[in-house]
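Every protein chain of the complex appears in place save one, which is left out.
Every chain is named by a letter (A and B) in the order it is written, and numbering of its residues begins at 1.
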Amino acid sequence: MQMIIANRLTDGRVVFMDDAGDWVNEIADGLLLVSRQDADEHLSAAQQAVEENRVVDPYLIDVAADAGRRRPVLVRERIRAFGPSVGLVPQSRGVI
Amino acid sequence: MALLKNNAVIDDPFADATGRETIPASGPVLVDLDQWQSHREQLLQRTEPVGVKLRSDQPPESIAEDLHSIALIALEFPVFRDGRAYSYARLLRGQYGYSGEIRAVGDVLLEQLHFMERTGFDAFELESDDPLGDMQVASADFGVWYQPAADGRLSAVQLRHRAG
Partner (left out) sequence: MYRYDEFDHKLVAERARQFRRQVKRRLSGELTEDQFKPLRLMNGLYMQLHAYMLRVNVPYGSLSSRQLRKFAHIARTYDRDFGHFTTRQNIQYNWIKLEDVPDILEELAEVEVTAIQSSGNCVRNITSDHYAGRARDELADPRVYAELLRQYTILNPEFSYLPRKFKIALTGSPRDRAAVALHDIGLRMHRNEAGETGFEVLVGGGQGRTPFIAHTIREWLAPEHLLSYVESILRVYNMYGRRDNMHKARIKIIVNQMGLDRYRELVEADWEQIRDSVLKVPQAEVDRINAYFEPPEYECLADIPDELNDVRARIPEFDQWMSANVAEHRVPGYSIVNISLKAPGLPPGDMTADTMDAVADLADRYSLDEIRVNHRQNLSFVDVRQLDLFTLWKKLKLLDLATPNIQTVSDIICCPGLDYCNLANSRSIPIAQDLSRHFVDVDHLALVGDFTINISGCMNACGHHHVGNIGILGVNKRGKEYFQLTLGGSSDENASLGDRLGRALPQDEVPAAVETIVDTYLAIRLDGERFLDTYRRAGIAPFREAVYNPVQARAVA
């Protein structure tokens, strides 16, 4: 499974593309892409959002389901989705 | 593409022959460095102005001896991040004492105009809906400069210690 991740232009926050083509803060609210064709189509739509100055640098990430919870496969993307694994102020909302 | 000089949009008097097989026999003409070097003798004979365009990897040293015969030097910005031409312009105005036109061509944005002007450019080939407006915006950004450059503006250090 894949999802599209990006940064919102105005505030830089990590966002995910949802099924309406909008951009949402929570990985749980984003759209899961199962086929290659699906992924390619939505990535083109994401490029459109770049042209429209809504997001910056969208790309596909691999996601696995872990006890009913979506979890990016790569550490880097987990950190982007859930916050730093360490910190002065507790930021982390997920297990790295 | 608009050509901006002395706060006005003007028609380019120079025919752009860069990269062409043949150079027009008459009229003001802009050639590239290869053309200048291979047709130098003929070009020096012309009565009408000749300009030379330098790529960003071609320092002005290569035409230093002929500067008095060159009316225009076009310095290319292949991408706006490539800042070599700022130094070329400084050298031309400073060390080489060049007083002809120095034109910025290529990837030229509003945001660079002020630095270009400061380093000695006096003409700008600009992709913009409102080139004059852009120039005004760019020139209005700053009224203090920390360093002397080629534009004669006094630096903060000079102003602080100006006699009287």
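Keep this in mind: a residue touches a chain if its C-beta (ideal position, glycine included) is under 8 Å from a C-beta of that chain, and two chains touch if they have at least 3 such contacts.
These numbers come from a predicted model, not from an experiment.
**Q** Of the residues B:Trp36, B:Tyr88 or B:Phe124, I need the one that contacts the missing chain.
**A** B:Tyr88
**Q** Residues of chain A in contact with the chain that isn't shown?
**A** The list for chain A reads 7, 9-14, 50, 52-53, 56-57, 74-76, 79-80, 83-89, 91.
**Q** Write the list of chain B residues that the hidden chain touches.
**A** Within chain B, the residues that touch the unshown chain are 56, 59, 80-84, 86-88, 90-91, 94-95, 109, 111-112, 114-116, 118-119, 137, 141-149, 155-161.
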